[in-house]
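A protein chain is absent from this complex, but the other protein chains hold their places.
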């Protein structure tokens, strides 16, 4: 049994850090496909790392290992963690980055024992390479979490992000991320739209009122629209352009859903 | 039989969109190598996506799947397409991005049937993940196009890009792309150079006259040169520097080949 390993870090691709981790992985789990979720998490943005796992969780194979390294506390006494849910495992620092796995029913956590995980010389600055990659390779090639560490019952779980607020006219959410296309992705979910009147619209802090449509192509070129994106969240987009550029809005700005 | 899958998108690597597609691919075609052609096509640049396929087509294995997602019309009634030429298959929206495959002799097109391709819940904004990846995985693991859809005889083919114009003194082309090295890649091809006199040169709109050489290293450091690049097109380069920066030229600028 060889599980695919999904990599998620804040290392970027400029340096060789990801390459060094992959070298360790292919040495210890030579048959495991290595798949990049992303390495563009903003440096040390643990919440951003958790959100990226959330985005992809529904699409992973049932049997897989997620290696998630966003690790501002590397070398301190924060624990190294394995989270397992059935045949799915997550490996990373115990700082909340694995929260989406820990919230799944039946999730169990283990603190990695460096020696049992086969970590060699442990640097104090790069556990991704020296500790988490060996543990991930072990899990991918058939080791159980109990072979690699000891159960813990108090892993760090991030508090839920503040959700949209109910207002007299609808819901007020905020922009949570901006993607490469300049789409403004909010924390308003599909179910905030239920019982939606036909003339429902999204209001931007710029006072623009934006029609809710089903897909990008329903708007004229250059027109601002809102729709439910592929992750199930309302986003503001622009057909053929960047909504972020056109509106000047970004992460944290309020978006009003007017029912 | 498991074919490698070559990925080409305008998603960039900042977000998890590519990771989500790859998760679907490895779930359904676990033994297929996944190889990135590029994810840096400018957003919604269908022509740029087609050009990238053109660049790489000659170097692909004979048996392979190209998954090409540059899809401004996602969720509208543009058809999802499979193009096959022998053991080579392309999967993507029917908007012209697969033009280089459609121009090959013997190319056949099918419109993908989401149900037969095994698409689960189909979002209206991310067919790359929900529809094209399942179809590509199907083709990579032995499904025939006829199992995944119905033949169509009118797939969208982009018109040829405007080529160089013959002038009294030679050919006038234009810059088509600029690569990471700052090389100005034109639409002038090797055959525009035939019967080339010994003193042939390339003239830039900046009035610089640039010698035609065989390879980058033939020029002094900092010198502008022109040569036939690895794709068979004339490019203007600078030994040890960026021709784009030095000349201030970019995509669309005219380049004169003086015979």
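So that you can tell them apart, the chains are marked A and B in the order they are listed, and the count of residues begins at 1 in each.
Here is the rule we use: contacts are C-beta pairs under 8 Å (C-beta built on N, C-alpha and C of every residue); 3 or more make two chains touch, one makes a residue touch a chain.
Just so we're clear, the structure is a prediction, and the values are computed from it rather than from any experiment.
Visitor: Need a quick check: the contact residues on subunit A for the chain that isn't drawn.
Guide: 10-20, 22-24, 26-27, 30, 34, 43-44, 72-76, 78, 123-126, 129-130
Visitor: Which subunit B residues touch the hidden chain?
Guide: Given the touch definition above, subunit B has residues 4, 6, 8, 13, 33, 35-40, 52, 55-56, 59-61, 179-182, 214-218, 227-230, 239-240, 242 touching the missing chain.
As a working rule, only the chains that are shown with their structure count from here on.
Visitor: Can you give the whole-Å distance between the Cα centres of subunit A and subunit B?
Guide: One centre to the other, that is 30 Å.
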